[in-house]
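Report on the structure given below.
What you see is the complex with one protein chain gone and the rest in place.
Moving on, here comes subunit A:
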Amino acid sequence: MTKGFLAKNPSILIFLAALAAFTLLVTLGSEALGLSFISTSMVKTLGKILCLCLVALAMDLVWGYAGILSLGHMAFFAVGGYMIGMWLMYARTEEIVIAALAQSPLPATPEEIRQGIATQIFGVVGASDFPPIWAFAHSLPLQLILALAVPGLLALVFGWLAFRSRVTGVYLSILTQAMTLALSLYLFQNDSGLRGNNGLSGLQNIPGIGEPSQAAVSLWLFWASALALACGYVLLAWLVSGKLGSVIRAIRDDEQRVRFLGYSVESYKLFLFTLTAILAALAGVLYYPQAGIINPAELAPIASIYLAVWVAIGGRGRLYGAVIGAALVTLLSSWFTGGRVPDIPLGFATLKWVDWWLVLLGFGFVAVTLFAPQGVGGLVDKLQGLRNPDRKGAPLGPDDGSLQEKEAVE
């Protein structure tokens, strides 16, 4: 089976080879191990981009393959980040508090330590006690389980409610966006127990491993991100290559017909929605230690919209498309907003890329939608000389799956 699977999907080997080569290049160029032509902050940026590629993969599965335009997957990503952030912040603060109390003549009691940590963490929001949701923050394994279980459960409950009442298309997108917004607004409150708009910070310091340099830490996290992306890619490629892939693409194209074949469309959607939420959360777990800080703005609905834009630009319905889209747009974005692109004086005004990058992205998105609806990944088909069947009529747009005009009228 495995041999047939890889033989049938040569893109997997190409992808893994490219990822391995990239990882090697960054490793050699890093300040920690290599020739120091890639700065530590650049390694972090690249590691973060790998995590974003992983969420884009999840988004492609749920949108590109199954036709569910979710505008909530960055919320699952951020919730995963918050969960790991809680442990990072707790354990790091614990080290500091223990060190501080060690100077006092009497040995500190566990209660004193715990109180000290709480004061340190929650001082900014005027509290000095641990909210109940921090109950497991002292334990890395528990908090890691929560980091995947909480977003998974959230997706399961939300999806069950939405899919059971057969909410589809634009309405589902709006519903997922509302969920994201509600979550974000909740987290902005100081008494949410997650430090309100301060969010969690200092996440770049990994506790319990002594004092390694940030250069080393950034490289380890980069490797972990590359590994997660590789595993995620292989998992999803396997998932879409079999009969399940067939069924979910069929659901995207005509879910009513799939029901008449005896498949319970709702359970498939729920399965995919939950699975991709967990993948997104995993990406978040790896992303935020590299970002160093997380706050409720990360959950803003716009983040999830960007995610959809990456996948659309890369080409939905093909896994490498999602990766290409996410990598391309985020790299360009960090280049344009990093202030390294020279401003263009226009006489009456100056074109500042930091401000105008989003406009450029908008135009890029429109251009791809109009001129290359298959996205950048679609160019691969052109290179291979593949031709899509002439299905008569124009595509209907994202909400009706890949049905064409004439096929959609009953």
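The rule we apply is simple: a contact is a pair of C-beta atoms (placed from the backbone, for glycine too) under 8 Å apart; a residue touches a chain by one contact, two chains touch by 3 or more; residues count from 1.
Heads up, the rule we're going with is that contacts and distances are computed from a predicted model.
Considering only "NADH-quinone oxidoreductase", "Urea transport system ATP-binding protein", "Sarcosine oxidase subunit alpha family protein" or "dihydrouracil dehydrogenase (NAD(+))", the record for the omitted chain gives "Urea transport system ATP-binding protein", by its UniProt protein name. Contact with the undisplayed chain is limited, among A:128, A:189 or A:246, to A:246. Within the set A:261, A:349 or A:383, the residue that contacts the chain not displayed is A:261.
In the full complex, subunit A touches the hidden chain at residues 1, 239, 242-244, 246-247, 249-250, 253-254, 256-257, 259-265, 267-268, 271, 389-391, 402, 407, 410.
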